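In this view, the complex is presented without one of its protein chains, the others remaining in place.
On to subunit A.
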Amino acid sequence: MKRREWVWGWALILPALTFIFLFTHFPAVMTVINSFWSTPRGRRPARFVGLENYERLINDPTFWKVLTNNLWYALGTIPLSIGLALLMAVFVNRPFRGRALARMSFFTPTVLPLIAVANIWLFFYTPGFGLIDQILGVFGVGATNLLGQGGTALPAIMAVAIWKEAGFFMIFYLAALQAIPPQLSEAARIEGAGRWTIFRRITFPLLMPTTLFVSINAVINAFRLVDHIFILTGGGPDNASSLLLFYIYETSFRYWDTSFGATLTVVLLGLLCLLAIGQFFLFDRKVHYK
């Protein structure tokens, strides 16, 4: 009898397991394996090369360039978009006229398709007659090429990302804010706490689980960005705005160097795992779960 139950259990989860193995675990394992083999080309089959691909990676200046870019990108976008999201959520959580409109307009960037978003910003950034240059033109500043210059290409992409992510994260903060009973801030007010004290000592600590969730998502998103780059800069100029995943895409599918692509992917996966685990440990003591 015991044995039969055991079989039933496995039989029931088998379909789900199959798909997980087929589409998640199998490709992940294959990626790791591929990274130890050379890329098969024409009549030359793949051969085992050991750590050769990793050696190449360490000596690849472009890898280091996109990794640094990615770190700057993460550092620049994550805190800003989370901070902005929190600010917007607190703002639209209070009753005022046109609150629904404000909520909707904050959230709009998120529902727009990525390609549309990138196109809108492409128009903003167009040298000469883009929105930004038209505004700057009023103050007598000449044409700029924000996307085309090494120094400004990455920040220009970061601005788009912040604009898009903040609205998305705001929804999580808004939901969390509405789950906090209003009596808590009323009790704090009676105890003599002003707005800022209530936020610092009550609201913000109670939002910690959301902050953890949002920041893990933000980190993953920061290392997952390709689509904006495609449309806005194509990674240029001179890889100034290329990020890790974009580089992986280019290596694997443009230059068809799949095993080096696999090597880069393994590094990216490792990095993401480390960051996620690190965040859990960092936050764990500060997060109050209900």
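In this text, contacts are C-beta pairs under 8 Å (C-beta built on N, C-alpha and C of every residue); 3 or more make two chains touch, one makes a residue touch a chain; residues count from 1.
We adopt the following convention: contacts and distances are computed from a predicted model.
Missing chain, UniProt protein name, picked from "Protein-glutamate O-methyltransferase CheR", "Carbon-monoxide dehydrogenase medium subunit", "ArgK protein" or "ABC transporter ATP-binding protein": "ABC transporter ATP-binding protein". Listed residues A:L136, A:L206, A:I231 or A:L271: the one in touch with the omitted chain is A:L206.
Contact with the chain not shown here comes from a single listed residue; of A:H25, A:R99, A:R189 or A:R224, that residue is A:R189. One chain is missing from the display, and on subunit A it is touched by residues 181, 183-184, 186-194, 197, 201-202, 205-206, 208, 288, 290.
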